[in-house]
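As you look at this complex, bear in mind that one protein chain is not there, while each of the others sits in place.
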Amino acid sequence: MTQVKKIIASGLTEAEAIERAKGGDAECFEALYGLHKRRVYSLCLRMTGNTAEAEDLTQEAFLQLYRKIATFRGESAFSTWLHRLSVNVVLMHLRKKGLPEVSLDEALEPQHEDGPRKDIGARDNVLAGSIDRVNLERAIESLPPGYRIIFVLHDVEGYEHNEIAEMMGCSIGNSKSQLHKARMKLRELLKLSRAEKAARR
Amino acid sequence: MNCKEFQEVLPYIIESGGNAEEEEHLRTCPACAELVQDLRYIATQAKLLLPMHDPSPRVWTGIEQSLHQESLLREGRTSLWGHVTSIPAPAKSWTPVGWVMAALVLTAFSLVLINYHPQLPTTAPSAQNMSAQPVPLEGDDQQLMGRVSQQAPDVRRAYEDNLREVNAYITDARQAVERDPEDAVAREQLQDAYQQKQMLYEMATVRTLP
Partner (left out) sequence: MTRLIFAAGIGSVVALATAGALALPPVLPNDTRNETRMEIAADGTVNVINSAGVVNVHPGTGRQVVVVYTTHSPNLEVDTSTSPDRQRVEIRTHVLHEQKLSPEESRVEYDIAMPAGASVNVSTATAPITVDGVSGDVELSSNTGEIVVRNVAKAHVHIRGIASAISLSNITRGHVEITSTGGAVQMGGVTGPLVSVGTTSGNITYKGDCSGGGEYRLTTHSGAIDVTLPPTASVDLTARSVSGSVVNDFPLQEKSHVSFVPKAGSSFAGTSNSGSSSVELQSFNGRIRVKKQ
């Protein structure tokens, strides 16, 4: 998981700004907002696929941050702590809306029946090298909500299955299964998008 | 093992690897091999997605309003991009080490942005782009110039010239703070200078221009 550390405009270190924000320093809190808003908002947007919801959730995450910052003890990186808080805000919101059930019952469609492919020469169908960021973002946005949440948490944000299982209240097996379905769906969407573009030329 | 059986267990083995029979199927079945390659590629590309979107200014306005209503914040102006508001405040305690730490954080930021793009060329600015007596750009600034190396010549020149100007700004601001650590205006000017540099880095690295 990568993190971008930006300068706190006050010239203080982030740790100093956090300590001051704990004491109610508005300037430092605003600086922390500026530092982390993009990552929190991007997370909310990717998980919900809805701009208005993402903005509301970003606002709620930072309000919760302000209320809870006194409890931050530095056991983890501040950004990790804030990120986890933001994920919980989103998940709580989605639960209130009726979070899609995570189930093992759906059978996955096999790619084809027993035996090797007949069109074995069609290697140009592989995706490798053909995805750009824009297409991937759009495809993620198009995922059904349940798939999107797991995919964003695991592949984009880097949470492990045991962490996701704990957050989502499901089993590790469910998390792996949903992630796989999400990736399969993305594969389908990305190949379709590539075929559409080729047809337009 | 046939494809149906393999693909049923694939969700649980794609990261950790399978048993001998599963690995053998993967080795010998082009369709399943292609499937696994695609899925792993999607996962790899997802890891490279950066936080790309900023919330609208309304979000901060809403936060401020809520905190004011809860009487948790003093009055102050709103701002964006990490601006610290210029609320008149009692002189803050300021350690000389503070601005050094700020510079180190900027360096860390620059090193992290390099890690986003490991294949980024690290060519130094070409000699023809450098005027007779400019201070050579070093380290992270050089890496930044590498990041914009594919841009039009005018754009590269703009980055190079303005990087130097901003570095001079930071130097002057640091010296002012050194002279009088209690000078609130000097600290504000240092934060403005860092903000200029932050903007340069952001515009060079987070842009999604074709």
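We just call them A and B in the order they show up, numbering each chain from 1.
As a working rule, a contact is a pair of C-beta atoms (placed from the backbone, for glycine too) under 8 Å apart; a residue touches a chain by one contact, two chains touch by 3 or more.
Quick caveat: nothing in here was measured; it's all calculated off a predicted structure.
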Shown chains touched by the chain that is not drawn here: A, B
Out of A:77, A:134 or A:195, the sole contact with the unshown chain comes from A:134
Which subunit A residues would touch the chain omitted from the figure, given the whole complex? 49-52, 134, 138, 141-142
Subunit B, residues in touch with the chain not shown (by the definition above): 56-57, 77-81, 83, 86, 88, 151-152, 154-155, 158-159, 161-162, 165-166, 168-169, 172-173, 176, 184-185, 188-189, 192-193, 195-196, 199-200, 203, 207-210
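Heads up, the rule we're going with is that only the chains that are shown with their structure count from here on.
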Using the average of all C-alpha atoms in each chain as its centre, how far is it in Å between subunit A and subunit B? 18
Residues of subunit B touching subunit A in their complex? 2-4, 7-8, 10-12, 14, 29-32, 34-35, 37-39, 41-43, 45-56, 58-60, 62-63, 66-67, 72-74, 76, 79-85, 87, 89, 94, 98-99, 101-102, 105-106, 108-109, 112-113, 115-116, 177, 187, 190-191, 194-195, 197-198, 208
Which bits of subunit A are touching subunit B when the two form their complex? 2-14, 16, 24, 26-31, 33-35, 37-39, 41-43, 45, 54-55, 58-59, 62-63, 66, 108, 110-117, 120, 123, 125-128, 131, 133-134, 136-137, 140, 151, 155-156, 158, 173, 176-177, 179-181, 183-184, 186-187, 190
